[in-house]
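What you see is the complex with one protein chain gone and the rest in place.
Moving on, here comes chain A:
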Amino acid sequence: MKPILLQGHERSITQIKYNREGDLLFSVAKDPIANVWYSVNGERLGTYTGHTGAVCCSFTKSIWNVLTGSADNSCRLWDCETGKQLALLETSSAVRTCGFDFSGNIIMFSTDKQMGYQCFLNYFDLRDPQQIEDNQPYQSVPCNESKITSAVWGPLGEFVIAGHENGEINQYSAKSGEILKTAKEHTKQINDIQSSVDLTMLISASKDCTAKLFDSTSLEHIKTFKTERPVNSAAISPIMDHVVMGGGQEAMEVTTTSTRIGKFEARFFHAAYEEEFGRVKGHFGPINCVAFHPDGKSYSSGGEDGYVRIHYFDPHYFDFELEA
């Protein structure tokens, strides 16, 4: 089936996320709006306007709220259906990553190390409206050594798993903020961390040209997937033993006379064998984010070219097997 092309952003896509049921796809980019689309046909449902800088992350939940963080030094809560901004949390530096915990009651976001400010990991409990009003997180964890570049919640909301600029992955307790576990497997910056749909595993995408599979609870390193280019994003299939990865050269290294139009590829690896078995072309620039639909029958990718592409798998994708 032909991929569905979503044109709703003027600048490079920074993140895409499906909601829990998968019928909605959210996209954010370096321009200040967030879009939400119907994943079945690519029709745009709406736009969240309010940010004034690049939007670096978004996350949705089964309850009808959307959370976004931006380089305009704010984190905002929106009503998914109406697009109305419900809350505004101002920060001292750009918000890098954010998310709801499993219960939907607690939100976390990290701020960048910028303009003299440290990197902080902040926790807000939404059941306590005072915290939002006063812009006072109940827990604020400073990250002195290396700033957080991507983070996801653990399976039961007990901790946040964060990837850092130096390649480390740490579990931060949601209660005390202390580091519970550490994994030092990557050698360069973590660009993206995504959980499996059941939250038992996570996959980290790194500038060191690999993606790695970890157990969320123990942070045990399970698998490594090697490429020859920096990996910007990776996702775990909900139904097959597959992972998808997207990457490409740094924007500065791409020459303008490159004749490889549309040749930036998403790569599919077998999760158990760590072997690449397929590629999908189509983007005109590096791929910045990938995501699987929760039912595993399609996936999406967002690129430096500002496009989001939704791909529904052909039947033979599900039958494909590596000899074993």
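A few remarks follow.
Note that contacts are C-beta pairs under 8 Å (C-beta built on N, C-alpha and C of every residue); 3 or more make two chains touch, one makes a residue touch a chain; residues count from 1.
The rule is simple: contacts and distances are computed from a predicted model.
Set against the options "Eukaryotic translation initiation factor 3 subunit B", "Integrator complex subunit 11", "AP-1 complex subunit gamma" or "Phospholipid-transporting ATPase", the UniProt name belonging to the omitted chain is "Eukaryotic translation initiation factor 3 subunit B".
Touch with the chain that is not drawn comes from one residue among A:Gly104, A:Pro129 or A:Pro142, which is A:Gly104.
The residue touching the chain not shown here, chosen from A:Met201, A:Val231 or A:Ala266, is A:Met201.
Interface note: of A:Glu10, A:Asp128 or A:Asp241, the residue touching the hidden chain in the full complex is A:Asp241. Between the chain not shown and the residues A:Pro155, A:Gly246, A:Gly282 or A:Gly306, the one that touches is A:Pro155. Seen across the whole complex, the unshown chain contacts chain A at 20-22, 41, 43, 62, 102-104, 155-157, 198, 200-201, 215, 217, 222-223, 228-229, 241, 249, 253, 259-260, 271-274, 294-295, 322-324.
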